[in-house]
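Only one protein chain is missing from this complex, and each of the others stays in its spot.
This part shows chain A:
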Amino acid sequence: MSKIKCQCGHENPFGTVLCEKCGRPQTDEAQKSEMVDMRYEGSARRSQTYKKSIIDKIWNFFSSVKIGVSIIIAVLSTSAIGTIFPQKFYVPVSGNDPSEYLAYYERLYGTAGKLYYQLGFYDMYDSWWFKILIGMLGTSIIIASLDRVIPLYKSLKKQRTKRHPSFMKRQRVFGQDHIEDADESLEKAEKALKDLHYNVKVEDGAILAEKNRFGRWGPYVNHAGLIIFLLGVLMRGIPGFYVDETMWIREGETREIPGAPGYLLENVDFSVETYSKDEAGKVFGEAIEKNGSIVKEFKSDVKLYKEKEGSLPGSSDVEFVKEYPIIVNKPLKFDGYSIFQMDYQTDELKSMTFNLVNKKTEESFGEFTIDLNDPADSYDLGNGSSIELMEYYADYDGIVDGEPTSKSPIPNNPAFIFNMKTPDHPEGEKSFVAIRQTLEVEPNDYEAKFQSAETRDASGLTIRKDKTLYILLLGGIVFMIGVIQGSYWQHRRIWIQKGTNSEMLIAAHTNKNWFTLKKDIDTVKEVAALPAYTDKQDKDAVTDTVMEGDTN
């Protein structure tokens, strides 16, 4: 498309409203209006320039502020909808069966819940359409910014000191009057403006005083911050950048740490400590009395191991790294990972102690303790007595097809088949022992009497790693710099020039805070004779003139 040639001789790109150099209005609309729109300096926003290829069309789509705002509204409203019912992550459904999720939402929230599930809001922040929406938002921010900041930068760089009177006249603040000694006024004005810390350029009987152009870049710096932030979030998808996992580990167990391949954790001991009454003092002592007990500390004593270089998963070839007590807010830290104390479970059966007794005489033949997680084949009690462990069911669940069964490997309901060997019965007597239940094939002379049980706790830990944290922080800082830059620095410009026949023109523009701009002009006017100006948008001033007219 063709360029627009201004009367001053400058060639402007297609779509320009005000000539980049002299400021003459280029469009019919601008020529007719009393005041020009100074946004983006009347430069040709790139979106408006060419609409030819498919790439240009996509580009122009994202460059539109209307589209940008629509995307923001879409993101905001869907994000809000996503908070109505709990997200999938917080739903207590084990496994990944979709029908169970549907059932959960329907049961708790009725038809609305069902719809919520079916429309995919239940896992919204991970859904493809939400991600695309965020992606479109990022695209819109980048393209719309590029399309505006580049032409704005160019036209501010190219602007001429002497503007055409038609540009001056169309500014919001404008004045035109006959002045005695225009040259002297210009000189004085130049000095006064410099004293006000303006950058002053003088050229051919014209002054351009400019201040804080820097403030114009605020929105774009702000957008850059947003993009850095989005980039940081995106980088969480790169393997090794972001880990957020949980693990349950019982006392005495060693487990590979999920999300941290090559590392193993052993739970040595978990403990809960409560405040004692003495320690709590008078005030809190009452609180403890009222509430029972108050927890002081949840602690997991752990040992960290690392698989040796080149060793395979499952091999016991590990080296000890360190021992650490994890308490709330004091995570175990290693290699960028942090392991936090999050949850606990107490009182899972760990071992059971039995006493072998003669039923009639109640004479004891010795005690034996079975480690429920690693039972032995036999337990020698001395004196010619021993216990042979024939079968062990960790989570006894009755007899199926004539055979005792266990429904899980967790010792929730242990049951045993013992063969009790005593001097009286060297071949042994068989007995099935479960909690509160003993079955015998034939009446036995001896029995394994339950004595005591030991329990163990399990720690619920969270594994975190976030390499993107500093990127997010940087994004946030850049974002704030942009906000501050755009908010506290106003780009002010004052144009003063000699017109025809000893007339002088004055015009001014700022992107915000017109009051101070006018105050600056007034300060200059105190020392230099300048035309009086009017603010075309100052409604009070307009009413004043009307009232004056009325009284006259």
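We take it that a contact is a pair of C-beta atoms (placed from the backbone, for glycine too) under 8 Å apart; a residue touches a chain by one contact, two chains touch by 3 or more; residues count from 1.
The rule is simple: contacts and distances are computed from a predicted model.
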Protein name, per the UniProt record, of whichever chain is missing from view ("CAAX protease self-immunity", "Energy-coupling factor transporter transmembrane protein EcfT", "Thiol-disulfide oxidoreductase ResA" or "Vitamin B12 import ATP-binding protein BtuD"): "Thiol-disulfide oxidoreductase ResA"
Sole contact to the chain not displayed, among A:376, A:399, A:480 or A:527: A:376
Chain not shown: contacting residue from A:269, A:348, A:395 or A:538: A:395
From A:8, A:38 or A:134, residue that would touch the chain that is not displayed: A:134
Residue of A:35, A:73, A:115 or A:238 in touch with the missing chain, whole complex considered: A:238
Contact set of chain A toward the excluded chain (per top definition): 50, 53, 55-56, 58-59, 95, 128, 131-132, 134-136, 138-139, 142-143, 146, 234, 236-238, 242, 244, 254-256, 258, 261, 264, 311-317, 373-377, 389-392, 394-395, 400, 405-409
